[in-house]
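Of the protein chains in this complex, one is absent; all others appear in place.
Note that the chains take the letters A and B in the order they are written out, and that residue 1 is the start of every chain.
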Amino acid sequence: MTMQNIGRPTRPEGDAASEGFASLTGGRGLLQDEPLIFELGGWTKTGVDLPAASEDASDLAGLTRASLDLPGLSEPEAMRHYVRLSQKNHAIDLALYPLGSCTMKHNPRLNEKAARMAGFADLHPLAPVATAQGALELMDRLAHWLKTLTGMPAVALTPKAGAHGELCGLLCIRAAHEAAGQGHRRTVLVPTSAHGTNPATAAFVGYSVQEIAQTDDGRVDLADLESKLGPDVAAIMVTNPNTCGLFEREVIEIGRLTHAAGAYFYCDGANFNAIVGRVRPGDLGVDAMHINLHKTFSTPHGGGGPGAGPVVLSEALAPFAPAPWVVSGPDGLHLVEEAVDEAARAFGRMSAFQGQMGMFVRAYAYMRSHGADGLRQVAEDAVLNANYIKARLSDVMTPAFPDGPCMHEALFDDAWLEGTGITTLDFAKAMIDEGFHPMTMYFPLVVHGAMLIEPTETESRRELDRFCDALRALAATAKLGDLERFKGAPHLAPLRRLDETLAARKPKLTWKPEAELA
Amino acid sequence: MRYLPLTPDDRAEMLGVIGAPDIDALFADVPAAARKADLFDLPLHAGELEVERELAQLSAMSRPAGAGPFFCGAGAYKHHVPATVDHVIQRSEFLTSYTPYQPEIAQGTLQVLFEFQTQVAALTGLDVANASMYDGSTACAEAVMMAQRVTRREKAILSGGLHPHYAATTQTIAHAEGMEIVRQKAAIDAEAAVIDAIDAETACVVVQTPNVFGVVTDVTRIAEAAHAAGALLIVVTTEAVSFGLLKSPGEMGADIAVAEGQSIGNALNYGGPYVGLFAVREKLVRNMPGRLCGETVDAEGRRGYVLTLSTREQHIRREKATSNICTNSGLCALAFTIHMTLLGGTGLQQLARINHARARELKAAVEAAGLEVLTPRFFNEIAVRVKGSAAQLVDDLLADGIVAGVPYSRLDPHAGLGDVLLLCATETTTSEDIAALKSALTRKAA
Partner (left out) sequence: MRFTKDHEWVVLEGDVATIGITAHAAEQLGDVVFVETPEVGKTVKAGDAFAVVESVKAASDVYAPISGEVVEGNTILGDAPETVNADPENGGWFAKVKVSDPSQYDALMDRPAYEAFLETQ
């Protein structure tokens, strides 16, 4: 035979264990150590080819700036810089993202495509309404869906996020009280389990906040509510399903008591995903509720925003809705923009233009895709998935409310970690090493060491099992006392645990040249 | 139902694991009276083709800004955005991630925010910027409320050159918090009236430059008057490209600068989503609303970024927070940062000069058509006095395929400025567009 022994090795050689291995240049293989743009040297560079411009700005003499010190990058450099950075993020497209109360579900790309159609994306907010009929028609159709799904007669589309929607709702309530000679009502009742935005918004509007107690089974304490409802109460703000992932069984009674006391019922709609298509808030006595389009209706979270928070309103509050809104006339659709005639009682304006049109398009495309039947299935599968997780983890972790079903999220406390020396935070950080984003932690405040898991309906059974298996394995390890796995976690993320104390004590909020730092 | 992975078998087996007889058992806490047994009166699910077709039809019912000669500005601006920007913001890791509360697996978003904050600080000439607000108008309202916290005074003076929608938003939101909002009468040149109105009760004055009529103002004298009275100066900018040519708010003495960042990286989107820029002097940082990203190190000493100073925020401080804001405009801020990085300082300065040159060509054309230009010093927008109603003129010119700007009465019908038309030109405006406007205006005048 002819011996041919030249070529590359085809199986691994050397010591398989590479603990403590570090690259020579600081990166980790495909995960590059990427500097800031200010450290890449492009102080005179630009990645955009622009035509020459007249240097003459003599008409602006004395009004122009001397310099603008910002670096630029060529297109290939910019692409690489931002793609490298992107690889350091977790994302719903990578794995289950179980942040309770945040509804991290799949973001369909059809919605992205639709939002970029020229008739939506390249439309100026002050374009003559005759040239914006398609956009107005879409807003009108979206409004129809939101009103039908909530059983409410009106909707203000303009709020730009959930908290902005809360503000809109409370301003409607305040305007309605003032119109009825009830302007002296200055208190808002909020359960202890509420999102921080609820009391913050109430205080923002000048209301004082009083907390309502919670019962042992995680619901509003009706007796406490009744004792606090009085002639000074303007509204209650209740999240339903609440932040413990439970439906307020007595919600109709809550509404009745509230109305009997002359107050309005504001519902925080952050958890609408659990009931969409099955329960209409309008049937529960709700007067106002914001809908986070970036939660229930799948517009992407984008690393923190943008969101959209339309507010549905009852008959009593509808006349006070902010401008602008869409109306139908003989020659097409119009925008009512000013506080005259039919808008005379509008409480004002939430922002410069018509709201988050880009989010309206995405949310509408999503609703149309699901339809009445699909949306109902969304709620059912979201609730089923959460209860499945609760069932699969209840023997190794401690559910905060073991009795009865949960809605779209399963809440655990840290009682099962007692004596291990491991905290909720340690456990959550160890999940990162297993490839999952941590659940919402230490919220709601009413449960010790809370772990709030919201899987959403877009997780397959296979992914749910992968997640439950990982948590069960971690829980078993925790109980065996493998402290380093948890205290040092994450070990395998782009960075280890970060020093937040240092960041807050000596804030460095912008990049500065070394000369200035010295 | 393409977005739902569970099969009927999955559902049955999972109910078995849970120990529930059927799905209704999981909704047992819902009062019987509120359980809807039937489907709502809405269409059933639809395939991607069908939905795309409906949306394409709706899109086709509108006339995009790029369809012909187009001169609208007044708070939103048509600019060219490089294709790279839209590609990168659609990467899964940016598009489908949440607020970076777990910094170890969100360094991508956090480093971008740190770059964004640094870019915004440099553009506005101030020390610190936050990680974005909803838009320019809500940022303006937040700035006014911040001035109340800093000065412990209740009165805000809004210049007559401030965009009427910004003034209305500020009036709605800041007044709700108990402030006295003084809205000055609409005026092309509002500087003197603002200075006259400042008194010992004034928390802040809000001045826009270039203002809603396009006027570029050196606000240094207003800053001096405000500071002498112990008040803060808030400078508003709706056209962020102007930062490439004009003196920065910080250079002119602003304590807080707010701006609409849509012009850089973001589409018109019929009004949203946009991105609010918010920058302040160093000493005011703990009174700022919104998220802030800061530099720190990890357990191995490597540089990294975290959200910081969050005790100002609603999720910790609840009713004592500096703002109720939670969601920001992260993806729009990312688009801003990428576009700004592609431009660089030199590119933005070039782009700004092109915008200014287009507007000078526009001004000459409008004057040649016999109209009076009201804006003495402008960046890329001018206000013009027309014969008769500006709204009618816009309607008339639409028949010629020209969108001839924004009638001021659209923003504020009560100002008595029905004959004022606001026109804007950017790098997307061609000489042919301007010639078409000129000949149509000349025809109307004849």
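Operating definition for what follows: contacts are C-beta pairs under 8 Å (C-beta built on N, C-alpha and C of every residue); 3 or more make two chains touch, one makes a residue touch a chain.
This structure is a prediction, so every number in the text was calculated from the model and none was measured.
A.B. asks: So there's a chain missing from this view; which of the remaining chains does it actually touch?
C.D. replies: Counted over the whole complex, the chain not pictured touches A, B.
A.B. asks: Any idea which of B:R2, B:R53 or B:R286 touches the chain not displayed?
C.D. replies: Residue touching the chain left out of view: B:R286.
A.B. asks: With the full complex in mind, choose from B:T7, B:Q57, B:T311 or B:S431 the residue touching the hidden chain.
C.D. replies: Hidden-chain contact among the options goes to B:T311.
A.B. asks: Need a quick check: the contact residues on chain B for the chain that isn't drawn.
C.D. replies: Residues 286, 310-312, 316-317, 320 of chain B touch the chain that is not shown.
A.B. asks: Of the residues in chain A, which ones touch the absent chain?
C.D. replies: 500-501, 504-505
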